[in-house]
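A single protein chain has been omitted from the complex, and every remaining protein chain is retained in its original position.
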Amino acid sequence: MKLRKVTAASAAVLALALSATACGGGKKDDNGSGGGKKIAIGIKFDQPGLGQQTPQGYAGFDVDVATYVAKKLGYSANQIEWKQSKSADRETMLQRGDVDFIAATYSITPEREQKVDFAGPYLLAHQDVLLRADDTKIKSPADLNGKKLCSVAGSTSAQNLHDRLAPKADLVTYPTYSACLGGLQSGAIEALTTDDSILAGYAAQAQFKGKFKLGGFKMTNENYGIGVKKGSPLKDKINKALEEMVSDGSWEAAVKKNFGPAGYKNEPAPKIGDIKS
Amino acid sequence: MTSVLYDVQGPRAKRRNVLYTAVFLIALAAVAWWVYKSFDDKGQLAWALWKPFFSGTEAYTTYIWPGLQKTLEAAALAMVVALPLGAVLGIARLSDHLWVRVPATIVIEFFRAIPVLVLMIFGLALFAQYTDVSSDDRPFYAVVTGLVLYNASVLAEIVRAGILALPKGQSEAALAIGLRKGQMMRLILLPQSVTTMLPAIVSQLVVIVKDTALGGAVLTFPELMTSANTMAGYYGNMIASLTVVAVIFVVINFSLTSFASWLEGRLRRGKKSTGAVLTVEDTVGVAGHAGTGTAA
Partner (left out) sequence: MFDFLDKYDVLGAFWTTVQLTLLSAAGSLVWGTLLAAMRVGPVPLMRGFGTAYVNIVRNIPLTVIILFSSLGLNQNLGISLGANDFDTINFRLAVLGLIVYTSAFVCEAIRAGINTVPVGQAEAARAIGLSFPQVLGLVVLPQALRAAVGPLTNALIALTKNTTVAAAIGVAEAAFLMKKMIENEAELLAISAVIAFGFVCLTLPTGLILGWVGKKVAVKR
């Protein structure tokens, strides 16, 4: 009798688990099929100032640019499906057609251009370092040698630093930039390196206000482009949309809104196809 | 068993115990204070970092709950698929026929030898190249595939151990009354061993829940660990986010483990003449990596 009860209880648990998954599946279908045409856009989910998931939705410069472009392509804001595209996944996502285009701090490089096409650039950023506000020792990229640096695994910034900027720097890599910030604050890490646009976003966060500063080294040129599938007709349409965004002042407004609080001195809007190496 | 190892304590032993307790307590307190002090010095205990979790629900509704849902969905689906698959593999490994037993053994040993993470990455490539599963579902499928392949082979060993733990008289009696081998398995051995194996199966669920976290790290599967990273990006509180996620995992898994040991106690008391109950410890021993699990 007892045994039977236990068996019944476990059957109930199993049934619950089953229905839970069934519910999950059902919900997904509603999202996917309902609502007519959609556009899938890849952004970063964890980079404040550029692409960050917030309780109010997605926010950042990349998000604003992507929303504007999507509008010009004929999609309203609620027809956009935002997808997380981590640095290492971006080419694959485009090649497989998982997303229509990607605006995720995506630097145009010759290697990447062999795999995907780029519209833009829409922003010129530079690799830089984030330092503690009271740091006076690191004044030039050469000073980074022998210092403890942090970056994200698989990023070009980590590779650049290692290959040529400061080969003797002691570099640690984590899955996300957020993991570096605590160490930078406590002194276990002396500098965090990646694009200045990304660093500015972190420096501007309420928790870190006044604690960090940008080195201002401009170690590389990073031309942010919008990635599309190789040979996609979207490229020209996106280029046109980006030109309009600059000419009607929306670009400037987006820059002010997203980078203004960080005090980030951005470069002027780049010309389409003008890739600074 | 515990009390067998030492004598009933006399006055001297009691005094000594009080001394040990005091020393141990002071050591623990010192470590705890030092950790508290260091974190406080570094500003990790600032209210601003912890506020999202204690006032308002936006941290939960935006990040934690959707992530937790994915974690539980993947774990539940993996369990539901792995269980029958594991049962089939486990029974196949007990088969009298060489051509059934050997392949089953190879499959089980192979998938137990490889890290789940590698299986998940393999699964992702498989779905991307040979199926048209949509990109939204692909990481989910890949995570579940990896979990199923690994856990089915562990569950197979649990099933095998459960059947082997039954008294020999059961199968002898079944054969003696003229049942065929299939009937013996279906009517006599499996029903008895299922109750025996339940605790071990429930504790394997703990391993599955923990292993979903691997999918987040590599496959952009939006489970709890991934949400923790996104959340830490927004609030700038990596340590606090990690702590909260760890607590959630402990709560879920501890209730599963407690359920397993409650079940075990229940079955031990309720059992009449069937075989032993497979405990969590037994399965660690008999059935491979059951309690230990692969990564994370």
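Just so it is clear, A and B label the chains in written order, and each chain counts residues from 1 on its own.
The rule we apply is simple: a contact is a pair of C-beta atoms (placed from the backbone, for glycine too) under 8 Å apart; a residue touches a chain by one contact, two chains touch by 3 or more.
Fair warning: this is a prediction, and the values are worked out from it, not measured in the lab.
Among B:Leu49, B:Ile64, B:Val81 or B:Leu117, only B:Leu117 touches the chain that is left out of the view. Contact with the undisplayed chain is limited, among B:Ala74, B:Leu166, B:Ala213 or B:Leu263, to B:Ala213. Of the candidate positions B:Lys42, B:Arg101 or B:Lys181, contact with the hidden chain is made by B:Lys42.
One chain is missing from the display, and on chain A it is touched by residues 88, 148, 153-154, 170-175, 179, 182-183, 186, 188-189.
Where chain B meets the missing chain, the touching residues are 1-2, 4-7, 9, 13, 17, 20-21, 24-25, 28, 34-35, 38-39, 42, 44, 109-110, 112-118, 121-122, 125, 206, 210-211, 213-214, 217-218, 225, 238-239, 242, 245-246, 249-250, 252-254, 257, 280-282, 284-286, 288-296.
To be clear about the criterion, only the chains that are shown with their structure count from here on.
The distance from the centre of chain A to the centre of chain B, with each centre set as the mean of the Cα atoms, comes to 34 Å.
By the touch rule above, chain A contacts chain B in their complex via residues 2-3, 6-7, 10, 14, 17-18, 20-21, 24, 28, 32, 40, 45-48, 52-55, 83-86, 89, 92-93, 96-99, 175-179, 181-182, 185-186, 202, 205-208. On the chain B side of its complex with chain A, the touching residues are 42-44, 46, 48-49, 58-59, 61-63, 69, 72-73, 76-77, 79-80, 128, 134-138, 194-195, 198, 217, 220, 222, 229-230, 232-239, 263, 266-267, 269-271.
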